[in-house]
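For this view, one protein chain was removed and the others were kept in their places.
Letters A, B and C mark the chains in the order given here, with residues in each chain numbered from 1 onward.
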């Protein structure tokens, strides 16, 4: 059941120079990869979509970066303040057990839903998370706590492995047989991961981003191009996604 | 000097069911009758004009009613929060001593600037303040503390004298010779007071209200009709007023 | 006594004056997860075209101060798929259905009007004002001569009440309104979106892939109210008012200006429950002001005469 609630911020933590973690009350069944939309001030019409990073004991956590005005507004909220939250929305990652480990790949602020997936996934696996540089690294410890090995990559090598997540992912794909790739991050990264997974014949699920209006599937603004049975067609990131099979996405 | 400041709310008091008193830091020379304009939320373009009710020790007090959306927003602010304040603006009441007592008349939420005038005026006098009913009565004690006798009128007689301020004012005008009338309140009330003062030949100053844009005299939206030397003309409530000689106002 | 909020519109009874705006509510399925669609006065569906349309490439939306721009470009399954796949779904609910149609040519409008006339939809709304498609669309709605042609042709094929949806992107909305009335429109709806644009100053690219798009949401409310007010005085047929309605007060304002029904669009994006909140707000206003019938509001603005 999608909820449309006003809820109180319970915790707020700065994870890095740019990433903020907020926890609020929301008692819902949530699948990793699903998202919520949050109102960002009376002066803004559109809610901002944020992936759920964790959901336990009636509390939901999101991790986000202040990019533009709306998320800057959100970043300046404090515990005790009220948020308008709608969710959970969309389809999450398919995480049913098949006995094979999974490869979790998160780029930048795409890491949070991947972490949530890693936590819920039962067949073990490895995680690769990538960031611009050391000061942007987040959630490393939590991936480890989720029982996954973690490789951290930074573009400039200031922490962990130098380079993009793709090289590290390829190294792992060469070594081990994975049942699936679970991935979220910048579109360019997802495109490369999709190619990589295809070349290693591992099913790959990606969580896409697109600007949204309603967030519930009614307005058709959040279009992404998908290979359909009867030719290419636009599908809704908010309702048909945000998780898609990488193979059907026309990046 | 007009100031354009962000300042912190220091005190907030409920004076009645509908009237709220807010005190904030602002160190300015302010004449009673002058006003400030205050920003009422990022989602509203226009600042709201409020008369100053008191200014001492670097603190300014305003008393207002939540009438529409902007003042409702203001009414929901709490001490510690920041306000955008511009002021002092406009011309206040002329309160120079002439040895004669003054008659202070305030209607409803028009009472605050009249109180400020009464506090600053040195030649003594009497005050008449009127409200719809008992539960709207405000500032009575403070008028008394300002050294003025006070008659409180209520439309329904639920407190003080039953009836409008005009009858009570007329009773006083008959009894005593006043040097001036200082008045603020609903336009209809001011019109009656103006007539009354004229018939007793007492100079009368009124503080007018009009919807404002800039609040500083530049946009000409706050027009009120005034008898000019060369015929009637529109003058600016914000810059040429809000205090006008009642005799020149075309109500 | 509870005020009556039902409205007779072109001979069709609406249980309340609040409908959804075309394109913001899909075919109702998604919002049915939030409330019973039977609570609505009516549902105006996503704009239909003779054939399935893919719509424009993304991004299709941009935020603006108290508004949004969209350039969906009439993505829809086509009128036949609507009639077979979507209409029966909506008809499960006790609410009115308005089928919104957009053509590139006059025969396209006629063809769709004819098909819908044989369906269970209650009303046909002709969108002659979509700013987000290349051919047809807004071009029809900005020229009185073309309005006359397309409306009088479609009129012949419509057995249902025919509502013509006007574009605000015109010099003289009254001229267009009269042309539609003269051509046989049973009612008018306004406003469609106002053409706008946003540019991302970091990439220097327009935010929308189609460069420009249609402005809607609270920002346009005063323009919509003005046009309703002007058109109400120019024509005799009833009006559906839309553009920026978020609250019961906004809806009452639109009705005082001249609307018989009001549509809620963009506001649903901020708050899915908006149509019901608007309906409740209208009722509260009537109660507070002791008005027994919502129809009394229609065009009841007391304009200044001097």
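In this section, contacts are C-beta pairs under 8 Å (C-beta built on N, C-alpha and C of every residue); 3 or more make two chains touch, one makes a residue touch a chain.
Values in this document were obtained by computation on a predicted structure and should not be read as measured data.
*Asks:* Based on the whole assembly, the unshown chain contacts which displayed chains?
*Replies:* The chain that is not shown is in contact with B, C.
*Asks:* Touching the absent chain in the whole complex: find that residue among B:12, B:59, B:94 or B:239.
*Replies:* In the full complex, the listed residue that touches the missing chain is B:239.
*Asks:* Determine which one of C:61, C:150 or C:256 touches the chain that has been left out.
*Replies:* That would be C:256, which touches the missing chain.
*Asks:* Among the options C:225, C:263 or C:277, which residue touches the chain absent from this view?
*Replies:* C:225
*Asks:* So that we can see where the missing chain sits, which residues of subunit B does it touch?
*Replies:* Spelled out for subunit B, the touching residues are 1-2, 4, 39, 43-47, 70, 84, 86, 210-225, 232-234, 239.
*Asks:* Need a quick check: the contact residues on subunit C for the chain that isn't drawn.
*Replies:* That gives, for subunit C, the contact residues 57, 62, 64-67, 69, 142, 169-172, 194-199, 201-206, 209-212, 215, 217-223, 225-226, 229, 244, 249, 252-253, 256-257, 285, 289, 300-304, 306.
By definition in this document, only the chains that are shown with their structure count from here on.
*Asks:* Centroid from C-alpha atoms only, then distance subunit A to subunit C, rounded to Å. What do you get?
*Replies:* A distance of 36 Å separates the two centres.
*Asks:* Please list all residues of subunit A that touch 2 or more other chains.
*Replies:* Answer for subunit A, listing residues that touch two or more other chains: 43.
*Asks:* Which residues does subunit C have that touch at least 2 chains other than itself?
*Replies:* 66
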